[in-house]
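The structure under discussion appears below in the form of structure tokens.
One protein chain omitted, others in place.
Here is subunit A:
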Amino acid sequence: MSGLGATLLSSALSIVMATVLGVLLGVALTYGWIGLRLAARLYVDVLRGIPLLVLILFTYYGLALFGVNVSAFWAGVIALGGFATAHVAENFRGAVSSIPSGQMEAAKSIGLPFVNRLRYVVLPQAFRRMLPPWVNTALEIVKGTTLLSIIGVVELLLASQQAMARNYMIIDFYLFTGLVYVAINFTLSRIGARLERRFTFARS
């Protein structure tokens, strides 16, 4: 069951990458000057319009072509992370636009510079609001790691298929693998629900 490690590691790396880059991209998408905003919008729309599997295969074959020799694992993480970045950016934009504009104006009027307005006023509220869609994106990522099996990363699905090839216990192994995914995702969504409950105190 070394596959479970690969599944968890690739999910975690992609989620971290997507969260960091996604928030940055989300800021560009919301507050950037027009050129930056258009570029961010293009990135988000294009990546959300292409199936994840195509992105993974494209990254896997395409990166090698540009002389970047990465393993299948890293190609997959880059593709997954890039895909999720677009989703997180869109979640962030949605969260920010749901914050009353008076908040930003009030922060401006007390003379906070842009970075501080973001840091102390907008982001704390935005994070609270984007928590539910963020958990959904995380679940999508965990499920998306199964696609890495297609480019030969031995994650949970491929590991269990290899085990099946040895012992022919096909039904048992698929059911078991399914249960592991359900366990991971159910735990994640419970944690998400709990965090949500903890952070809703400030919603008026």
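Methods note: contacts are C-beta pairs under 8 Å (C-beta built on N, C-alpha and C of every residue); 3 or more make two chains touch, one makes a residue touch a chain; residues count from 1.
Methods note: contacts and distances are computed from a predicted model.
**Q** Looking at UniProt, which of "Sigma-70 family RNA polymerase sigma factor", "Amino acid ABC transporter membrane protein 1, PAAT family", "DNA-binding domain-containing protein" or "Protein phosphatase 2C domain-containing protein" names the chain we cannot see?
**A** "Amino acid ABC transporter membrane protein 1, PAAT family"
**Q** Out of A:L57, A:V70, A:I99 or A:L123, which touches the unshown chain?
**A** A:L57
**Q** Return the single residue from A:A39, A:V70, A:I99 or A:I150 that touches the missing chain.
**A** Final answer for the missing-chain contact: A:I150.
**Q** Of the residues in subunit A, which ones touch the absent chain?
**A** 46, 49-55, 57-58, 61-62, 65-67, 139, 142-147, 149-150, 157, 161, 164, 170-171, 174, 177-178, 181-182, 184-186, 189
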